[in-house]
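A single protein chain has been omitted; all remaining protein chains appear in their positions.
Moving on, here comes subunit A:
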Amino acid sequence: MAPAAAPRTMLGKIWDEHEIMRHPAGPSLLYIDRDMIHEGSFHAFADLKRRGLKPRRPKQIFGVADHYVPTLGRSARDAASPAIAKMIDTFDENMEWGGVRHFGLTSREQGIVHVVAPEQGITLPGLTIVCSDSHTSTQGALGAIAFGIGQSENAHVLATQTLWQTRPKTMRVTVDGALGQGVTAKDVMLALIAKIGAAGAGGYAIEFAGPVVRNFSIEARLTLCNMSIEAAARFGMVAPDEITFDYVRGRHFAPSEQEWDGAVAHWRELVSDEGAVFDREVVLDGAAIAPMVTWGTSPEDAVAINGHVPDPSAFDSADKRKSAAKSLDYMELTPGTALDGLKLDKVFIGSCTNSRIEDLRAAASILKGRKVVIPAIVVPGSTQVKEQAEREGLAATFKEAGFEWRESGCSMCAAMNGDVVGPGERCASTSNRNFVGRQGPGARTHLVSPAMAAAAAISGCLTDVRRL
């Protein structure tokens, strides 16, 4: 009898299934099932043109306009500057040139690439998916190997539909117990990153597990995997289950009804085997997590909303003491300040972290019958999310509360389309990065969940949503 194969992780199984060959020097040549393109991918197309090559498998490539699109209108003329309008036009031209299906500015399928891909059934369990965007980790939530790449790697995928990759180490993050009221996937991730650090999962692929994760909807799982990269993990994954299959079924680019049972049978085999060994295990107690907020300029600078701005001298490492002091200077905060009650200038609900329908429902539920006291905008993650929110009456709730209701795109998450937080302004944001200048030169970002952002908008300051 052949010896039983060693138990494998989900990452290992999907990896093995995509390995064309292994180079004597180490890395695997991986087959890439799907490649997502956005306006920023233009360098890869320029590279291809320079070589006289065309995309090898245009049907496995999908384009979405998101980073530079205006949110106040749906024409390139609405763009904040001619240079930005040119990015949108160049994108369309490249997609036409490459024969790549794309969802441009006026398409009903348009939206943020990592919101659109699952929505359209482009993201599926068991696939390898890349995009020249670090938050491609988001799409691992359906049980896929999905990771961000640069422009050189993207040109390589366009030309060969493959990539040379070294298999990452594996980390299992188990979230035990149950989350308290007002605590979301966003808070779980901020708590995780605060615990292991912004470099904590460098070189690893994270698989999220445990009862909290199993009970999460696809939207919440997407939020988890989205922020894996903020812990330095290029990959985040959740094993596919009934919740995944229900979500995927019937979506445009998913297997057809005739193919369905076979596909699901295969997907069920992809989950990590009992006894599979992970290189590192991290366990979080779900009940101990509070709604979180960041105080500094790295996502690891997160504490519970009822916490305080820390004293830089309290950190163990000299480098962190220095950078925390610099962060506080940039954020104009003093140690010991209570975060609950900190005055704000702006609120942004959006980004591939928190702009899906459930996120909008959570925020709207806080807003019912209340009014914002500071400028606040909602940018739905996709045009379909926007339309659904309008049908469900969420858009009306946002507008009655005084929120601006925008068209879909990346918007104020990365401030590339001209939607910016002004210099020195303090913004509660549902996005993923509180980096210096991320939301605009001099902008100060506090990362929070959608419900916390809504609470902040009606009180004008950081607010513990559990009080409302």
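Throughout what follows, a residue touches a chain if its C-beta (ideal position, glycine included) is under 8 Å from a C-beta of that chain, and two chains touch if they have at least 3 such contacts; residues count from 1.
Please note the rule applied: contacts and distances are computed from a predicted model.
Its record in UniProt calls the unshown chain "3-isopropylmalate dehydratase small subunit", which is the match among "ABC-type quaternary amine transporter", "Ferredoxin", "Two component, sigma54 specific, transcriptional regulator, Fis family" or "3-isopropylmalate dehydratase small subunit".
In the complete complex, the hidden chain is touched by one of A:Thr9, A:Ser134, A:Asn226 or A:Ser355, namely A:Ser134.
Residue in contact with the omitted chain (choice from A:Gly307, A:Pro335, A:Gly402 or A:Gly437): A:Gly437. Among A:Pro7, A:Gly341, A:Gly393 or A:Pro423, only A:Pro423 touches the chain left out of the display. Touching the missing chain, out of A:Pro7, A:Gly99 or A:Gly203, is residue A:Gly203. Annotation for subunit A: contacts to the undisplayed chain at residues 20-21, 23, 25-27, 29, 31, 33-34, 40, 43, 46, 51, 53, 57, 59-60, 68, 83-84, 86-87, 124, 127, 132-134, 148-153, 155-156, 159-162, 164, 166, 198-199, 202-203, 229, 232-234, 253-256, 259, 263, 298, 300, 317-320, 322-323, 326, 414-416, 423, 433, 435-438, 441-442.
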